[in-house]
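With one protein chain removed, the remaining protein chains of the complex are shown where they sit.
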């Protein structure tokens, strides 16, 4: 019995060690950015990489002073693109997912397959034709140029269909109909609340996708007051040969830009239970 | 939104929407009343340009300029060309590097303002002016700044090794060897495969001109004797290991400037700004010198960087835009602002009168702008073609491999690849190519 406990103990230690190693690997660059953003421009390239310094606040002030606080505008823009884009996209995905999961209609499998095919298309390929088409209606270099394409997420629709199929019992829909509620009323009052958990996941997915998207705003926007954070930071880094790259500002900016996402993740942690396969295993 | 919206219907409606609006957009340039109030947008990546523009805006209430800061020359040109293709979305005024002007002209992106801009020819050095006329009667912009090559070095390290600023490329090679031998961590410089612009300048100094116009055909001479000489020279130094092979403008390069392991830099007149931003703490240790020469008896140099200001073909206010860019790049008050606020080296002849004190990072070197002016005068003629970007990206790939291999032979062989790629691209697009 004692040997067995010892063995268990060992295994537990091994498991814990492995998990901590994994966590350390994932935290290393984050730790680095934290340390690096505390260094002055000179120290960043001369002192030992993992030795912290005391200039974090100076760096934040520098970043804040860059072209009258443009950085904060980028943060606000990012929040707008990701927040509004993801919210609208979630609603549209919920409606489409609900229709695909709970109704039978002509062309259903065609629509679903087309949407799935949409999941596979890389953004880089879409960016140029999207630009050319939006330019024809004069919408490039506006907030809409980034927002509108963010409203549609084939992946979000795919997930919403899974969630609707799993979370909304048909009986309740029938009951609601018998009570005389219209389809829209049923959707708003019954379906949306039932899909809530899943929809938060869809929201988070799309939020991260928009937040991470570089190519679309990079192509669409000519005015740097409209930039999201990724494009803005990239600009600080690549200013052309006759301008020095602003490494300390980029590093500090990168650190600050991660914080809101981490906060969002921690706050919505319990929703991160993604069951990708649920839709695919019923047969 | 009630019912009956089959997906197919939706698709058709949407498609109709697109084609409908597509036809309605037009970009006809109307004649304008000079007293009319106009608002123009200006794409530039020069820092603090908004301050220079503010001076214009307060004096010219009828022509108000808004600066849209860009992320450097390549992304800005990319966006401009895409906007031109799309038929809308371009600014009125655009900063254009000299090497991009043939591309922009051939894509019908920037307008001929010969009729609007008046006689400015005499206010600029011949080389810069040729850059905006492409040798024709047309005027595709007004030169803003130029980037004559100069050599920058850590005087403390050179002194310690008993070296003076190299007068010739032989001196440079000897200094490179001596410095690296004395301290294996130190290099006189690096060969950067990511900076085609610098290599072009070096080839220009040696007498190359990569493109040319023969009647109604383009010629391409990237693999000529002068460029071969430059490539084999740098390949030799890299193969020997006395010059580093890492790209510039990386964190590593910044570190090398900061910790004194890169003690020299072949760069251009704008280098002080970059050095100050990248290695502030080394202030006072750097000195500027004229470029090392192939033939000390006839000094020559090339350009790295430098740009003009152009009016795009999508503007509806060509006359006003031309008036502004003429002021911006030739009016003494504007030149002063460009030099002090925007930290550039104006191309106009009058610039010498406003460039009296050396840049802050070289405050000890009173003759800084004298050296620069000599360099600017010694700039060799060079013609850019309509597909510079193709040649430059071929340069990145071919010389990236060569630098990684550290073989001099690979350097010279790379030129044939770049030449081939550039010619093929021209032919494929339908340009007449001689030879």
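Each chain carries a letter (A and B) given by its place in the written order, and its residues are counted from 1.
Everything that follows uses one rule, which is that contacts are C-beta pairs under 8 Å (C-beta built on N, C-alpha and C of every residue); 3 or more make two chains touch, one makes a residue touch a chain.
As a convention for this text, contacts and distances are computed from a predicted model.
You can't see one chain of this complex, but its UniProt record names it "Carbohydrate ABC transporter membrane protein 1 (CUT1 family)", from the set "Fused nickel transport protein LarMN", "Indolepyruvate ferredoxin oxidoreductase beta subunit", "Alpha-D-ribose 1-methylphosphonate 5-phosphate C-P lyase" or "Carbohydrate ABC transporter membrane protein 1 (CUT1 family)". For the chain missing from the display, the contacting residue among B:78, B:161, B:209 or B:352 is B:78, taking the whole complex into account.
Annotation for chain B: contacts to the undisplayed chain at residues 1-7, 10-11, 13-15, 17-18, 74, 78, 81, 85, 102-103, 105-108, 112, 134, 136, 193-194, 213, 216-218, 245-247, 249-252, 255-256, 261, 313, 386-387, 389-390, 392-393, 396-397, 400-401, 403-404, 425, 428-432.
Counting the whole complex, the residues of chain A in touch with the unshown chain are 8, 11-12, 15-16, 18-20, 22-30, 32-33, 36, 45, 48-50, 92-93, 95-96, 98-105, 108-109, 111-122, 124-126, 128-130, 132-133, 148-149, 151-152, 154, 157, 161-163, 165-167, 169-171, 174, 183, 187, 194-195, 197-198, 201, 208, 211-212, 214-215, 229-230, 233-234, 237-238, 250, 254, 257-258, 261-262, 265-266, 269, 272-283.
Here is the rule we go by: only the chains that are shown with their structure count from here on.
Centre-to-centre separation between chain A and chain B, using Cα means, comes to 37 Å. For chain A in complex with chain B, the residues that touch the partner chain are 41-42, 44-46, 67, 107, 111, 128, 131-133, 135-138, 140-141, 218-219, 222-224, 231, 234-235, 238-247.
Contact residues on chain B toward chain A in their complex (touch as defined above): 6-8, 18, 21-22, 25, 43, 45, 47, 68-75, 79, 82-83, 85-89, 91, 147, 195, 197-198, 249, 251, 254-255, 257-259, 268, 270, 273-281, 304-305, 344.
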